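Removed from the display is one protein chain of the complex; every other protein chain stays in position.
And then chain A:
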């Protein structure tokens, strides 16, 4: 089953620590162990754009859909045998990127 591991950042920690190297090591380990599905880092939320075309009139808003001190900075999608495995991966990911990590399962069809 797949889990989304979201990296939670907050504005205070931007650029404080360069974790690229430790994240690379973690990513390679994920791939070597067969947990890796996909991962990526995101640009800062201030460059986000929200689109609403529910009523056929494309409303475009500058900025993230919710203003908050904390935001999604990146994510991993992992394939794990269960929550406990995902929890362990998230803990290792949290150490690697020096940030908090949220675990959410994908909905099963």
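By our rule, a contact is a pair of C-beta atoms (placed from the backbone, for glycine too) under 8 Å apart; a residue touches a chain by one contact, two chains touch by 3 or more; residues count from 1.
Quick note on the criterion: contacts and distances are computed from a predicted model.
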Hey, which one's the missing chain according to UniProt: "ABC transporter permease", "ATP-binding cassette domain-containing protein", "Heterodisulfide reductase subunit C" or "RNA polymerase sigma-70 factor, ECF subfamily"? "RNA polymerase sigma-70 factor, ECF subfamily"
Missing-partner contacts on chain A, residue numbers: 1, 3, 82-84, 86-88, 103-105, 107
